[in-house]
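Before I ask anything, here is the structure I am working with.
For this view, one protein chain was removed and the others were kept in their places.
What follows is chain A.
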Amino acid sequence: MFIVSASLCAVCCPKVCIVGAGPAGFYTAQHLIKSRQDVEVDIYERLPVPFGLVRFGVAPDHPEVKNVINTFTQTAQHSRCSFYGNVNVGTDVSVKELQQAYHAVVLSYGAEGNRRMGVPGEDLAGVHAAKDFVGWYNGLPDNRKVFGLSTILFFILGQGNVALDVARILLSPMDMLKKTDITQPALDLLAESRIRRVLIVGRRGPMQIACTIKEVREMVNLPDTRPEMVAADFKGIAEAVKEVPRPRKRLTELLLKTALDVPTEKEQEKRSKASRVWGFRFFRSPVEVLPAPDLSRAAAIRLAVNRLEGSGEGASAVPTGEVEDVPCGLVISSIGYKSLPIDPLLPFDSRKAIVPNTMGRVQKTAGVYCSGWLKTGPTGVIGTTMNNSFDTARALLEDMDSGALDVSSAKPGSQGVTPLLEKRGVKPVEFSDWEKIDNEEIKRGVAMGKPREKLLSVDEMLHVART
């Protein structure tokens, strides 16, 4: 009787596997579990810890954005959801093996790589990808290398929200940072840093800036700092801003106010006492990073001066032929994350760096779907990813209902995967193991006056998970 029940359950339960335990993976799982009472979802994650960029990308001083962890935790604790951390899909188990074990596979592993600038000198010491810098202050085990912060001037190339997060963390007063979950090594280094000036550089003009207003407002309000812009960059902007959509209008108005308006008495006082400076520089593209005389590290950056062709969001930057060499010791390239292929048998669009898909259904690959940045490219806030993931889940559910995805025959699910992992010496971390890591981090954080003190290495995470 018992055995018959078990096999009946195996027949009727559609089993879905999700690769990647960040927001995309969790929102996809959430929607699937809520929409069908028989779906079981297993989420595989490379690291021992879940939550992806919510843990490793969102800035330490934005804890409210991390509140989504609560809803993800609820999903992970659901009886029809299981988390398998410390499993690297592509090396520990192949996507083909997952397809054999599950009725459907959803790829939600995001963007682990960086877009390269493609200029000479890019690999010199002193030039870093923003993703690696963010990973460093957020405790991503892959980014434990120490950054030298002994220069006074810091260039950030790119003007999206990641660039502004980096600038803000570099310039924030220690009093603010020390109460966040920024890693202690990063905090210690920032406390000793000599950084006094951060310039955030973009190819185009103020009306094409990629960041959002909340982040600009945070820079404007950052204690002990003052803004420094080039008035000429804003020529014609006050007129052009009148006819644009609301979000662009409000953002541009804030930039104009910050750059051009006579400050209030209070603001003037703040600026005169400020010890640190930040500013946007426009119409500049990097063409080369120039080395120091001993060729060991970056000493200056050569920037091409651009003009705009066209207007609005689609305007393009055209070089004028003029270049500027600016001495600087530290350059952060913040021009975009990039997804990487994890399995040669899966289609991958190297130009767009996404898995080619139609509404989340991976092209030419039945039973495989994608959600999050892997599906649409690495832009958007958590809310964007939520909608994106719900969309993929709906496509998957439609396919189950229509029969396009055959769920009539039993699949073993994780029981088809864990024996393979065991044979390969891979021991998954379950959600309850993550909770041990979570509790340990919170406990260490209490001692430091922080919400948590993150464990910084996979070894340490596994050690705590196994005790």
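Just so it is clear, a residue touches a chain if its C-beta (ideal position, glycine included) is under 8 Å from a C-beta of that chain, and two chains touch if they have at least 3 such contacts; residues count from 1.
Just so it is clear, contacts and distances are computed from a predicted model.
Remark: of the listed names "KIF-binding protein", "Adrenodoxin-like", "Aminotransferase class I/classII large domain-containing protein" or "Protein Abitram", the one matching the undisplayed chain in UniProt is "Adrenodoxin-like". Only one residue in the set A:T183, A:N306 or A:N357 touches the chain that does not appear here, and it is A:N357.
Counting the whole complex, the residues of chain A in touch with the unshown chain are 27, 30-31, 33-34, 62-71, 73-75, 77-78, 160-162, 210-214, 217, 221, 246-247, 250-251, 349, 352, 354, 356-360, 375-377, 379-384, 386-388, 390-391, 394, 435, 438-439, 442, 445-446, 451-452.
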